[in-house]
Structures are given as C-alpha cells and as structure tokens.
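Only a single protein chain was left out; the remaining protein chains are all shown in position.
Let's look at subunit A:
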Amino acid sequence: MAWLRRNLVIIVGILVMIYILLPNLVVIIFSFNKPLGRYNYQWNEFSFDAWTNVCGVPGMCQSVGLSLQIGLIASLTAAVLGTMVAFALGRYRFRGRSGTNLLIFLPMATPEVVMGSSLLTLFIAMGIPTGRTTILIAHIMFCLSFVVVTVKARVASLDPRLEQAAADLYANEFQTFRKVTLPLVLPGIAAGTLLAFSLSFDDYIITNFNASPESVTFPMYVWGAAQRGTPVQINVIGTVMFLGALAVVVIGQVVSSRRNRKVA
C-alpha cells in the first residue's frame, strides 16, 4: 500500500501517456503491415512495401502535396495578418476594439459545420467556384484567430520601456520594430504559425464544404479512401507527420532548456 501511495502519480501518468500515444503507435506499426484485403485493419505480415512505394497509390501524394501547399500559404498569410491584428489589439485603444476582439474569437467558437456550410453559401452567392482558392480563404480565416490569440499574449507581456529604450538609443520607429520588438515577439508568431499549419493540414469539415473534385486534400483523401479500402501508405504519411511533429517539439525543448541552463 505504501509503495502504491508513493508511486500513484507516476502510474497514473504512465497510463495517461499510453492512452494518448497508443493510437499513434498503432498507426506506426500498421505502416509496416502487408494486409490481405483492401483494408489495413488486421495484422498480416511485416513488410517495407508501403515505405518503399509511398506514392504508389493513385492520388494520395497529390493530396498530401495540396495539403502541404494550402497549410503553408494559409499559415504564413495568417501569420502576417494575425501579427498585425495582434499588435493593433494589444497596443492601441480604438473605437470597435472590443468588437474586433469578439469577432476574432468567433471562428474558434463556431462549430466547423456551421462555418463550412455558411462559407459555401457565401461563395455560391458570390458566384465564386469552389476549389483551391476557396479552401485557402476559409483556412486563412480560421488560422487568423489562432495566430492573433498567441501573438497578442506575447505582445501584452512585452515591456513598452524596451521600445522606449531603443528609441532613446537612436533607433527610429522601423529600426526599433526590427531590432527589438520583432525578435521579442517572434516566439509567439512561430508558435501561432505552427498551430495554424497543423490546424490547416488537418482540417476536414470546412475544407470538404468548400472543395471541388479537383482539390482533394489529404484528410479528404483519407476519408474517401476509407470507403473503398485503406492503403498502407496512409499510415506511412501519418507516421512521417507524427515523427515530424515530435522532432519539432523535441528540438524546441532542447533549445529552451539549453537557454535556461545558461541562465541558471
């Protein structure tokens, strides 16, 4: 009993970790499967087939490419626009500021089904054909909210005296922004952009409403494939994405802990 009491936190922690990571583990293991039928749900035999022939499935690599493209353009555009919005909201008092705050928050609170369908209605009403462009517009819209929220927190914690000190040391407004403000807000912008990218890459509902048969993203492809059979290559892409995300997190941790160690 005493042993259990001492180690309970660790045990529960490990159980939660297993709960979170088990699905990822299954995806990784099944990327090495050679299934009997069209569905990759039962373990048959170990093979590297899917890894050596990733783009062997028709249409899948194109969909991954499109998702990456949309994710990059949407997150970077949202990063630029969102940073400017965050500065405006964090720094200046103007009429309609609280209203803007509310509107920025709205896309995060609105159910995706509602947002996707109302965007589609809007595009049809305006006569804009759905496809890559409409997906981009939709993604930039919801990515913007997440960038604004993360960058605004960073702007709020920025000491205005640092910018005054830069001005005092002969830096004009633009130089102050480039040499002091931007470097200090950059971690917030980076975090917001990464978050926006993963949300964009991953989005199915809003994308599906505003896509055309020519613009199939990776989530749409996986969903469609699940009806006809799941190629093992989907697991390969899933594994690569998971390892990529893990690498980003690990690098981030190493960099910040090294910085902290130097400080201590």
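Following the convention adopted for this analysis, a residue touches a chain if its C-beta (ideal position, glycine included) is under 8 Å from a C-beta of that chain, and two chains touch if they have at least 3 such contacts; residues count from 1.
As a convention for this text, contacts and distances are computed from a predicted model.
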{"item": "Chain excluded from display, named as in UniProt, from \"Spermidine/putrescine import ATP-binding protein PotA\", \"Molybdopterin-dependent oxidoreductase\", \"Ferredoxin\" or \"Sodium pump decarboxylases, gamma subunit\"", "value": "\"Spermidine/putrescine import ATP-binding protein PotA\""}
{"item": "Touching residue (missing chain; options A:164, A:212 or A:257)", "value": "A:164"}
{"item": "Listed residues A:184, A:205 or A:240, member touching the removed chain", "value": "A:184"}
{"item": "Residue, one of A:53, A:175 or A:212, that touches the chain absent here", "value": "A:175"}
{"item": "For subunit A, the residues touching the chain missing from this view", "value": "159, 161-162, 164-172, 175, 179-180, 183-184, 262-263"}
